[in-house]
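A single protein chain has been omitted from the complex, and every remaining protein chain is retained in its original position.
For clarity, chains are labelled A and B in written order, and residue numbers in each chain start from 1.
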Amino acid sequence: MSMTGALEAVLFAAGSEGMTLDEIAEVLQLSVDETKAVCQELQQSYQERDSGIELVELGGMWQLVTKPEYAVYLRKMATAPISTHLSHAALEVLAIVAYRQPISRIEIEAIRGVQSDRAIQTLVHRQLIAEVGRQEAPGRPILYGTTTTFLQTFGLRSLEDLPPLPEEPEVPQDLSLFQLTPALPRD
Amino acid sequence: MSMTGALEAVLFAAGSEGMTLDEIAEVLQLSVDETKAVCQELQQSYQERDSGIELVELGGMWQLVTKPEYAVYLRKMATAPISTHLSHAALEVLAIVAYRQPISRIEIEAIRGVQSDRAIQTLVHRQLIAEVGRQEAPGRPILYGTTTTFLQTFGLRSLEDLPPLPEEPEVPQDLSLFQLTPALPRD
Partner (left out) sequence: MAYEIVLEQFAGPLDLLLHLIQKHELDIFDIPIATVTEQYLAYLSAMEELSLEVASEFVVMAATLLAIKSRMLLPRPSKEAEEGADDTDPREELVQQLLEYQRCKWAAEQLRERGVLQSNVFSRPPLDLRPYAPNEPPPVEGVSLWDLVDAFRKLLLRVPTEERVAEIQGQVLSVDDEMDKLLYRMRILKKSTFFELIQNTRSRHALVTSFLALLELMKAHLVRCTQVLAFGDIQIVLVEKGEEGEEEL
């Protein structure tokens, strides 16, 4: 364990938003001055070795980004043949956003039961959903909603044209638990 | 510029769901074998220095993650990973599916001695298990198997990484139960 290691882990997990020195200091339990020194140390170490990422300060936010010289590979990733259809996961997320917007990533994941950041990223990339605001909650999570492209893709004049959802699947009221599940194979 | 640097940049951009060797090879324009060698080189370099991140292979996907020893700092941030907490019952069902797949609900219940439909439903929702087929039996019962999400959630490269079960017939008569089952949380 080292402080630069801790800083790297923290900034890595923080994602594209970056963190202020104050926030980092809080997490690492260091003074702001000490934090700044650790940041510079990490910056230095990225420069010295063949890393693909580096630490930059942009508008007061410290964040990890890929080094510019590797942009060629990211371009390759971005232009990797995009299929014209959507994955099952993406379709599911899109359905949730369409019917439950505005909605945050956490809420989407709670409904689906699984991590959904990749599917969300795909949909943002395909311009079917977009950030429509921020939730008043810790970390101010992004709220997603559908876009005009979404309406066009599905031939809708407005969101009101979305077909009404079937009611929650009916649970037969008077069915006892034992009738629902057949007896266990026992002697 | 170096291939490990390029790999680091690419995997950094891919984030939480990682990439298959084939996908990486495509982006880096290398053969799969060369790609694998670069992956191992990067893994090595993370081990040798005080980095906060490392490269792991989970369920066939290569991805960058933070090193476990820094979890203490990351817990203070809002971006906690999706909770893996599962009930006793769900863990038992998951263990049975993992080791005995493909398996039907009835067979799971025969091993556990209790109804397990709720636990199965939870696991299906969390996409830790999924329908993998139907049994050729009356009612064509659903057969369950584990998913890639299962491997990723439990840090496994493949099902072969599962610890081998203690064998059954060779259990020596005088082996006490306590040797067979390590530290159960019981009085």
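Following the convention adopted for this analysis, a contact is a pair of C-beta atoms (placed from the backbone, for glycine too) under 8 Å apart; a residue touches a chain by one contact, two chains touch by 3 or more.
All figures in this text were calculated on a predicted structure; none of them were measured in a lab.
Residue-wise, the contact with the chain that is not shown comes from B:L156, picked out of B:A25, B:L42, B:L143 or B:L156.
Summarising the interface, subunit B meets the missing chain with residues 12-17, 56, 63-69, 71, 74, 79-81, 83-84, 86, 88-89, 91-92, 94-96, 98-99, 111-115, 118, 121-122, 124-125, 153-156, 162-163, 165-166, 168, 171, 173, 176-178, 180-182, 184, 186-187. If you put the missing chain back, the residues of subunit A touching it would be 9, 12-16, 66, 71, 74-75, 77-79, 82, 84-86, 88, 91-92, 94-96, 98-99, 111-113, 117-118, 121, 124-128, 149, 153-156, 162-163, 165-166, 168-169, 171, 173-174, 176-179, 184, 186-187.
Everything that follows uses one rule, which is that only the chains that are shown with their structure count from here on.
Per-chain Cα centroids separate subunit A from subunit B by 21 Å.
Touching subunit A in their complex are the following residues of subunit B: 1-2, 4-10, 12-17, 23, 26-29, 45, 49-53, 64, 66-67, 69-70, 73-74, 76-79, 81-82, 106, 109-110, 113, 115, 117, 125-127, 149.
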